[in-house]
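The structure's right below; bear with me while I get my questions together.
All protein chains of the complex are present and in place, except for one that has been dropped.
Here the chain labels run A and B in written order, and each chain numbers its own residues starting at 1.
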């Protein structure tokens, strides 16, 4: 690991509006590129003069990186608004990822809440590229409204290769004929063998806690549930101290952590 | 993109904060290039009509006319920023809040009938929504430039809400409270000034107003050791930010504690609780 807080210029080569407040950018290095990444890792994305935010990698190929970004603050607003041809700064990749290789032989359950599908997509792509190594694959997706669902164009392809895809929304609209309710209510329909399952859960903290508990009720032990933690990451390289969660420096020891470790920490108020 | 327009408005105030803008000598040319100053009577009598992208508002609301005018300013403004202790907390003129203004008017003015004033001096935020606040009496030039730079770049302005102690320690000032027993409001006052006063050996007098979640109760015993309690402590909080909620409450508690102490000395009954 080298210590640098200096971003490398990356050009926006593709831009897709996913939802009213969410954009996926494809980024290609202008010159030097960041090192190789694994699913679940993040980068620090810099918008000129505005600032930097940690964003999970949602895909990519070769030197190109894809980031799905939700417009929730000044920096993410500037990032989301960057047009094709615009230049952003990038450094990373940082943190411990999902490590899907260690789940070989098991059933996979991916549970995503909202933007949480973005860091899980590389896990799914990884598993589908090595389909024979895994058992059943279930993907549970929750969003606020049908218009907020991420990557809906990819759903048919996922289903076509045998992924059990279950989708729910908090609030239906006129055209919605699917499930309504929080994502944990989908778990009963998911097909997996609890004793031989690895679950990957990403979404708001409360959603991850409820999901881990529901998985536990189905018989999946906490150690087989992986969550992606979120704290205030400023440096990404374990130097600034901001992202502490008890013993963890989330940028270094996370963001992905086993729920056996993370669960008791998340249960402590204001830790 | 069109050059953003800037307006500067004055309410009840001394003009010192507006002058901070003119005091940005090194940056004034760059500023003039970056924004179009459309309304700034302190600098120019030429006035362009609104709306204005950025409005800087100095001063507190003290008359019925002010109340109407601040609503008109808000309607014409994109981003509204209050500048200084008067606009953000009511200023030193808020010392009259809770006192008998009619009496002041009779005693002070030869022709009191010419003086139209409200009973209280109130911050701008008591009347209209405020987007950002610059604290201080006067404001910090550096914070003003950061705010304008941030608004132009689309960045969230960097306006720390931590204590003055951060700045004292960063500039290497030995704590005047600990090393000299000098009463200091630094631990409960918002940073941004650069910790000027302690660097010259005097305590912070709180001109930037309360820090986020300032714990004035925890400071009270510390200041008592430094020789300030009761009425004196109330006076310490009652200056430029007398009407800022945390300081007003702290002054009130200090005063009632002083009252209780007097009652005890007088041997009277315990005051009602």
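The definition used in the following text is that a residue touches a chain if its C-beta (ideal position, glycine included) is under 8 Å from a C-beta of that chain, and two chains touch if they have at least 3 such contacts.
One rule holds in what follows: contacts and distances are computed from a predicted model.
From the set "4Fe-4S ferredoxin", "Dihydroxyacetone kinase, C-terminal domain", "Aldehyde dehydrogenase" or "Alpha/beta hydrolase", the protein name that UniProt assigns to the chain left out of the figure is "4Fe-4S ferredoxin". Per the touch definition above, the residue from B:19, B:222 or B:249 contacting the chain not shown is B:222. Interface note for the absent chain: among A:18, A:52 or A:107, the touching residue is A:52.
When the full complex is taken into account, the listed residue touching the unshown chain is B:34, out of B:34, B:101, B:126 or B:196. In the complete complex, the hidden chain is touched by one of B:16, B:78 or B:149, namely B:149.
If you put the missing chain back, the residues of subunit B touching it would be 27, 30-31, 33-34, 145-146, 148-150, 152-153, 155, 158, 160-163, 165-166, 169-175, 177-181, 184, 186-188, 201, 212-213, 215, 217-219, 221-222, 225. Looking at subunit A, the residues touching the absent chain are 1-9, 30, 48-52, 72-73, 85-89, 230-232, 234-235, 237-242, 244, 246-249, 253, 268-271.
Everything below uses one rule, namely that only the chains that are shown with their structure count from here on.
Subunit B meets subunit A in the complex at residues 153-156.
Taken together, the subunit A residues at the contact with subunit B in this complex read 49-51, 73-75, 77-78.
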